[in-house]
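For this view, one protein chain was removed and the others were kept in their places.
And now, chain A:
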Amino acid sequence: MSPSIALPGNGPGESPRGTTVLEAPDIARALTRIAHEITERNKGAADVVLLGIPTRGVPLARRLAGRLAEIEPTYDTGAVGELDVTMYRDDLRRHPTRAVGATRIPGSVDGRTVVLVDDVLFSGRTIRAALDALNDVGRPRAVQLAALVDRGHRELPIRADYVGKNLPTSRSERISVHLTETDGEDSVTISEYVAGAGSADGGDVAGRPPAGGEEGAR
């Protein structure tokens, strides 16, 4: 099931796949603000390495790198990579085998500030896995977390440093993040979880209630 094409008259509000809560300009503004917050918090961006968590954290990290370069012309846009957490997940044995993704670290992370970038922050378990994965890659001076959407329901003591939008949700709802790079358009939608619903939306593999979708299910 590919993300449906925005039909005329299908703009903000109800659509076949749920309510659109963020549109392309909202996502763009949120990322610009996060980029400013990153430079403010770290007094520049010289030592910042952005690591996107596949799938949709990766294009988000690249976009943030572009914005950091606009704010700080000296920023090295090559300091962006991806961190696959599949082999560090705590729920591997509860699901069919997942394909392992690529990890690409730009140079060394030792002594630098790593900003993990993900699309949706939910239970916090993906981030815990990412912290373990990062530990095997090197020893950053500090690790921060940026998420486009924080939907609550944390199961671990993990908090985002930079949030695009806080979206209070119920566990029975799904958040779907669509990005141009992966889905052909920018939007964030919220819908009721439907058993047997497709898996091409924000959560890479859905099909499981209610912890399904988004981060808990990657």
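The working rule: contacts are C-beta pairs under 8 Å (C-beta built on N, C-alpha and C of every residue); 3 or more make two chains touch, one makes a residue touch a chain; residues count from 1.
Going forward, contacts and distances are computed from a predicted model.
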> Hey, which one's the missing chain according to UniProt: "Phenylacetate-CoA oxygenase subunit PaaI", "DNA-directed DNA polymerase", "Na(+)-translocating NADH-quinone reductase subunit C" or "Aspartate carbamoyltransferase"?
Replying inline: "Aspartate carbamoyltransferase"
>> For a quick check of understanding: of A:A46, A:M87 or A:A142, which residue touches the chain that isn't displayed?
In response: A:M87
>> If the hidden chain were put back, which residues of chain A would touch it?
In response: 84, 87-88, 92-103, 132, 135-137, 199, 205, 207
